[in-house]
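Heads up: the structure comes next, in structure tokens.
One protein chain omitted, others in place.
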Amino acid sequence: MAEAQSTLVDARRAAEVRERRARWLLLAPALLTIGIFGLFPLTITLIYSFLSPGTYGGVTWEFSTDAYVQFLFERDIFDGTLEFSSTYLQIYGRSIGLAFVATVGALIIGFPTAYFIASKPPEQRNVWLFLITLPFWTNLLIRTYAVLLIIRDEGIINLGLINAGLIDRPISILYTDTAVFIGLIYSYLPFMVLPLYASLEKLDFRLVEAAYDLYATRFQVLRRIIVPAAKPGIVAGSILVFIPGLGAYITPTLLGGGKELMIGNLIALQFGSSRNWPFGSAAALILMAVVMVALLIYVRNASREGGNHG
Amino acid sequence: MQQRTDTPGADRAMVQAERVTKTFGRGADGVTALDDVSVTIRENEFFTLLGPSGCGKTTLLRLIAGFELPSAGRILLDGAEIGHLPPYRRPVNTVFQNYALFPHMTVAQNIAFGLEMQGKPTAEIGGTVARMLDLVKMERLADRRTDQLSGGQQQRVALARALAPHPKVLLLDEPLSALDLKLRKEMQIELKRLQNETGITFVFVTHDQEEALTMSDRIAVMATGEILQVGTPKDIYNHPARRFVADFIGDINILDVDLDKIDEGRGVVRLPGGATASAALPEAEMRPGAVSVAIRPENVLLTGPEDGARTATGEIERVVYFGSAHNVHIRLDDGPPIVARAPHAPGGAGDRAGVILPDEHLQVLVD
Partner (left out) sequence: MADAAAPAAAAPAGRRARLRTDLRHQPGFTPMAWVCIVFLYAPIAVLIAFSFNDNRSVVRWTEFSFRWYVEAFGNEGIRNATVISFQVATVATLFSTIFATMAALATTRTRPYRGQTLAYAIVNQPLMVPEIVTAVATLALFTIIKKATGITGIGYLMLAHTVFCIPFAYMPIRARLEDMNLTLEQAAADLYAPPFQVFRRVTLPLLMPGIFAGVMLAFVVSLDDVIITLLVAGPGETTLPIYILGQIRRGITPEINAVSTLLLGLSLIFVTLFFLIGKQRKT
């Protein structure tokens, strides 16, 4: 009996060991690849941000906090005194502002769309979802280029308006903040619609019926029943539009014409023609920090929702 | 170690569980699904594990199949210890609740799978598959994909697949629960036929008492991780030993009475109406005092209201007709209600009536 028990314990322990070994062997390639070539480089960026720039790009191994100082102050070329400068803060502010406005814009277009899809019969929903998702999987560069084509001075919008006699000369949209704003909404709209749809799909329309039964008007139903039900989707969608919008590179490059910088351009520039890798690293880390704050808000919100409903 | 008896016969042990305990999770969160369970299943027997959901019957089946390892105790198959072996090294096969047919294989490929894994030669596999298809009357659908089959057909394929390697024991996990009533009745007969034709030991899990009573050679009634009683369907039905067993299977009257003394293996109890009676005792040790006795409604004899020595009198509260007979609900003068089953109603609500509770149908229960 004692002997039998020990074979049983052995069998159980052997099974556990085997399971654990198999599990980590399976995970190893993905974890190592991402760990070494995805996570570890972020540490390098952190170290670089405290070094001095090399003359031809790269870094020299000298400790310096200049990258962070430079973010807020400008060093006088002649006497080396520091003076407060808002140049870079403005770029971050502009980026956050543009990403925020684009998020609101995407919400205004995306919410009715998601609701519209959710109220369709199930077979039609898939077609609509397919149509919404399809652009997301096509090339962002090409989509942005397509936007550029139609909002140019000679683009279809301006030509149409002129031919219709509504305007005499083209409205300049390209290479303005408006162009970047349109481009950002265009790029990330599917990110807004999909999570909104996911929450609205779960909405029990009997609740809507119950609200009407209790004398609610259409607007009251929207405000008191539908929007609260969609709240997790609103938060998720907003985060999913805001974060990539903040780090956008292609949109401001193509539509902002390179003169209206966003964070993405600023960072790329430091690793390119400006040859200031430490400052570029610092700028990247600050962007990461802003993104982390946004993600934290999301996670806190998501877990609170989870706690309330289930 | 277990002595292996080589005389083939109904009494040879095929599956033995010895003091098996199974706990899921650890520490305070741990849930004990089986608590020190011992049971012996004999060769060529149709053995049913019967109980409500969560009683541990499926866990016991999965321990025999090898999908779980016991926390303590031994499991023997045909005299050899198998409790520590993985499922693919145990000569037992399972029919799953939702059949678990491989959706990417045809009916024939499903049936051949176990034989292929055993490394049987191709020609033999072909022959066995053909025999199995014939056995479950599915020859014409051999090349169908399994998702094109009806529920009853899937059931047959699942049976054929599990029987094809000719296991020592066939485990069936509520295999009929997904079928509608008519099909279920057909499959009950079919299962019994398959067991007779193949001579394989069947271990059948169900929560349906009628199914258990119709098909089984023996039944183990389970609740909260324990086996409460093992016996033939007649034993279980007529002589339930535990209050839970009595309650779970069929309709039954349970009366609170006094046990005066124990006399020649039977209990002398004082029935309502004052008569004394001799009731069967369960195997557990009994002491005189307050006990419960059980009697099936169809064993309660209806008499006139005149007092006999064995008669308890009362008033009819209501009579419920259900097709083949009447259930007569009587409130006895001493208080307790009792139900008697009779082909003809002796009267209507408010009439007086008497009942006799025959000794041979009285069973003392353990709580």
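Order of writing sets the labels: A and B. Residues in every chain begin at 1.
In this text, a residue touches a chain if its C-beta (ideal position, glycine included) is under 8 Å from a C-beta of that chain, and two chains touch if they have at least 3 such contacts.
This structure is a prediction, so every number in the text was calculated from the model and none was measured.
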When the whole complex is taken into account, which chains on show are touched by the absent chain?
A, B
Touching the hidden chain in the complete assembly: which of A:Pro53, A:Gly110, A:Pro195 or A:Pro232 does that?
A:Gly110
Touching the hidden chain, out of B:Phe113, B:Phe202 or B:Phe244, is B:Phe113
Residue touching the undisplayed chain, where the options are B:Gly54, B:Pro87, B:Gly126 or B:Gly250:
B:Pro87
Contact with the hidden chain, among A:Ile91, A:Ala229 or A:Val291, goes to A:Val291
For chain A, enumerate the residues touching the unshown chain of the complex.
19-20, 22-24, 26-27, 29-31, 33-35, 37-42, 44-45, 48, 58, 109-110, 112-113, 115-117, 119, 126, 128, 130-135, 137-143, 145-150, 154-156, 159, 186, 189-190, 193, 205, 208-209, 212, 218, 222, 226, 243-244, 246-247, 249-250, 254, 263-264, 267-268, 271, 277, 280-281, 284-285, 287-288, 291, 295
Taking the full complex into account, what residues of chain B touch the chain not shown?
65-67, 86-89, 92-94, 96, 98, 100-104, 113-114, 117-118, 147, 161-162, 165
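Keep in mind that, in the parts below, only the chains that are shown with their structure count from here on.
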Would you kindly tell me how far, in whole Å, the mean C-alpha position of chain B lies from that of chain A?
60
Residues of chain B touching chain A in their complex?
69-70, 72, 74, 81, 83-86
Applying the document's contact rule, which stretches of chain A touch chain B when the two form their complex?
1, 4-5, 7-8, 10-12, 15
